[in-house]
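Complex shown without one protein chain; remaining protein chains in place.
Labels A and B are assigned to the chains in the order they are written; within every chain, residues are numbered from 1.
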Amino acid sequence: MTAATDRPQSAAKTESSDLILSALGMSMVFGGLVALNNVDLSIERDSITALIGPNGSGKTTFFNCVTGIYKPTRGDVILYPAIDLPSISLKGKPADVITHQGLARTFQNIRLFNNLTVLENVLIGRHTRMKAGLWGALTRNKKTRQEEAEAIEFSFELLVTYGLDSMANELAKNLPYGDQRRLEIVRALATEPKVLLLDEPAAGLNISETSALRDLISNIRENEKVSILLIEHDMSLVMTVSKKIYVFDYGRLIAQGPPDEIQRDPKVIKAYLGED
Amino acid sequence: MTYFLDLFMSGLTRGSIYALIALGYTMVYGIIALINFAHGEIYMIGAFTALLASLVLSSLGLTGWGLLFSVAAIAAIYSAMYGWTVERIAYRPLRGASRLAPLISAIGMSFFLQNYVQLAQTPNFMLFPDLIPQMPFLKPVAGYLNRTQVMILLFTIVSMVALTFYIKYTKMGMAMRAVAQDITMARLSGVNIDRVISTTFIIGSVLAALGGVLIGCSMRQIYFHMGFLAGMKAFTAAVLGGIGSIPGAVIGALILGFAESFAAGYISSSYRDVVAFIILIIILIFRPEGIMGQAQTQKV
Partner (left out) sequence: MSSNFTASNIGRLVWSEIKPALLATFWICLLAFPLMTLSINPTNQTYSFSMARIPYLAGGTFALSIIWRFFLKRRSFQVITKAVHQSEGLPEDLTKGPKPTWLTVVMGSKYRRQGLIVLLALMVVLPFISNPYSVNVLITCLIYVTLGLGLNVVVGVSGLLNLGYIAFYAIGAYTYALLNHYFGLSFWICLPLGGLTATLMGLLLGFPVIRLSGDYLAIVTLSFGEITRLVLNNLNITNGPRGISYIKPPGFFGLDLNGAPKDFLVNYLGVDPGMDVFKVFIYFIILALVILTIVCVFRLENSRLGRAWLAMREDEVACQAMGINRTRAKLTAFALGSTWAGLAGVVFASQITFINPASFSFLGSILILSIVVLGGMGSIPGVILGAIVITALPEQLRFFSQYRMLLFGALMVLMMVFRPEGLIKSTRVVHMHTLKNGNGNKTKLEALTGAPPERASSPPAASQSPGQANSQANGQANGLANGLAKPPQGPTGESS
């Protein structure tokens, strides 16, 4: 194959110990438009990594490629589930399999199951960790009932932890905007992800809600043993929570590094403010 | 060879009528992404109005070309009124509703109109008068081409050309293209969406009504249920050509017309409709964007 697919192998060997996920040589072409151009990105285990860039720089496309919503034109995604476990290539896998492997995401424009209850939204997140099939559903045997009860308990615990339990039986569409954002994150957490991908979680939130979100993200990091990849425009949020920042512009990776470096990087400043 | 030519001509005329109806489907779908199930009924109403108008006008002494054109005009106007009303009642209140709602409403509307005509005009087959005047100049090609076929082709070609010009060169045509591209942006740029949608329904209905008049002249009988099958086939044609694309609808309709005509001629006439439906299923499964359409990526 091409050079782009050869490179990941070597990279995987050298860095696998402290990484949880690495995307290597990701490219996505729509018709003639190159939305992503040979992007490499890695997430360290148990860290918060941020992905920033001007609108249309390919951040959400990157998310869609990694989570299997789009099939990337080229490139590979490798998950290192645990230090002593073999790595898994997620290349070309469908979205549901990728979620099962341990990647969960939220959407830029909230995509809740609007006409279902808050609890059911979270229960659907449990889907991939449950087993009951058609037979179990129809007979409702002991195993199924037990699994169901466990799932409900698990979901309620999550709702209690993140303060949504009082609305558990309300339809998701009736929730205020801020709670809807929070529910989407909780729903993603219900899949017990290893990596949580948040697509602009602060979009549409006011200052106090954003600061609450900052606490929420740090809490998740501590409580749930997940690594977080965050797309965000709110610089104060990005700079305070993230350990490492990647910057995209026109589908390319133009800079990476810790927040203080990124803030001073002339290429980043240029991408955001233009020339001069 | 004459058998082949017969089948070819019948396919061509059949396809032309499908094209007239298919344009209504494709335009409406292009603009509001709705399968207007009631469109076939508009065509049926066009045929019925034409029948009634022809009886009244000929009893008043109108004959020949004058009769044909006034009947066609009345059918077109009435169908346009129906099309506009259907949109106002069944679709406009549902803008922004869930995906299934307008579809179900459309099916309900189609069903309503069918039964309305059945109640008003009995469920019987109605004899349709021969409205197309004699054309002496067709004598030399009498074996291959009759006046009905000439009329159908003529009507179809003229309507296509007129429609193309309308879409390309008028302000409303430009607004239509804009709405088809991006309804939100078009609204923000000051396009009156409601008006564009109404106009689309009116144009589609006029074309369908012409199809109704022509099918009446060609088949010489009409009945209340004729819209369902014709509508289904026209929709097939629109999908085949790439729904939303105007030239696509015409090409799709002609392909479908030929396919049906040859299948009926060489296989069995009882499987003619099956052929159309199988084509539809195959196209939707393997190339849902149709011949002229473009594949679209879902926006997430």
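Definition applied: a contact is a pair of C-beta atoms (placed from the backbone, for glycine too) under 8 Å apart; a residue touches a chain by one contact, two chains touch by 3 or more.
None of these values were measured; they are calculated from a predicted model.
Taking every chain of the complex into account, the absent chain touches A, B.
Across B:7, B:21, B:35 or B:72, the single residue that touches the chain missing here is B:35. When you scan B:31, B:68, B:239 or B:259 for touch with the missing chain, the hit is B:239.
Shown as candidates are B:51, B:176 or B:249; the residue that touches the absent chain is B:51. Interface note: of A:35, A:51, A:175 or A:268, the residue touching the hidden chain in the full complex is A:175.
Contact between chain B and the absent chain runs through residues 33-35, 45, 48-49, 51-53, 55-56, 59, 78, 81-82, 85, 89-90, 93-94, 97-105, 107-122, 124, 126-127, 129, 228, 232, 235, 239, 268, 270-271, 273-274, 277-278, 280-281, 284-285, 288, 298, 300.
Considering the complete assembly, chain A touches the hidden chain via residues 67-69, 94-96, 99-100, 104-105, 107, 111-117, 119-120, 123-125, 127-128, 130-134, 136-138, 140, 144-145, 147-149, 151-153, 156-163, 165-171, 174-179, 181-182, 187, 191, 205-206, 208-209, 212-213, 215-216, 219, 223.
To be clear about the criterion, only the chains that are shown with their structure count from here on.
Rounded to whole angstrom units, the spacing between the C-alpha centres of chain A and chain B is 48.
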